[in-house]
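All protein chains of the complex are present and in place, except for one that has been dropped.
Up next, chain A:
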């Protein structure tokens, strides 16, 4: 309602403004000192968009009340049903504004991160509109980043196209940062050497919580670790266990979101870990 009223008043103001004398070269000399507004003759007030302005495809603008409602509701739904990935996505997007801004600034400070923000590469298969050729990745030598990623996807039956598109973030650049974070998640699994069982997810969530500061990661890491089974909890909490590893690596490592994965599939995984200052994962199984 308020957005509609605002747009209407904007229309009226522009209509009033268009009544003024347009500035042409003939009357430029007779211009009074106070009259410095340049009037655009081509401006058509009927083309002002009324209603919600969508700033990128699949954008769903939310107002304050809707955002709060979805944030709380999706948080509850995430706890009640953690397998609902649309609720996890919604929770991350509605609560992540501040953290995404900080993350975007960190990306801008880094040279490769700035290149990623400029080029906006997407980790999707060629059929899905991206540049990943899974067959080519499977043919890469054993121990390379691309081969490890392809093996990870094959082992769990995932595809990079399964990730949902961001829709509740208003700024397109922040929406891209959120999308990039989501697409990096599987690669974080590969870099940390974790599987997709509950313990592996908690470890990756801790790592991402340190790196991105997203509320979804922080709450996921905390509350997820409460739901671990006893054997997993032991491995998690012991000296040199997974929790210590996650906290250490999370705080020491470089931002994985700044790494241009698409250009480095051939790099050996060990070298990539060394470059990003990620420790080798503990082998406690």
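Assume a contact is a pair of C-beta atoms (placed from the backbone, for glycine too) under 8 Å apart; a residue touches a chain by one contact, two chains touch by 3 or more; residues count from 1.
By definition in this document, contacts and distances are computed from a predicted model.
**Student:** Between "2-methoxy-6-polyprenyl-1,4-benzoquinol methylase, mitochondrial", "Exosome complex component RRP45", "Mediator of RNA polymerase II transcription subunit 18" or "Very-long-chain (3R)-3-hydroxyacyl-CoA dehydratase", choose the name on the UniProt record of the chain that's been left out.
**Tutor:** Result for the unshown chain: "2-methoxy-6-polyprenyl-1,4-benzoquinol methylase, mitochondrial".
**Student:** Looking at A:164, A:185 or A:235, which residue reaches the missing chain?
**Tutor:** That would be A:164, which touches the missing chain.
**Student:** Can you say which of A:44, A:86 or A:154 touches the chain missing from this structure?
**Tutor:** Counting the whole complex, the residue in contact with the absent chain is A:86.
**Student:** For chain A, which residues lie in contact with the unshown chain of the complex?
**Tutor:** The list for chain A reads 1, 57-58, 60, 62-63, 65-66, 69-70, 73-74, 76-77, 80-81, 83-84, 86-87, 89-90, 164-165, 167.
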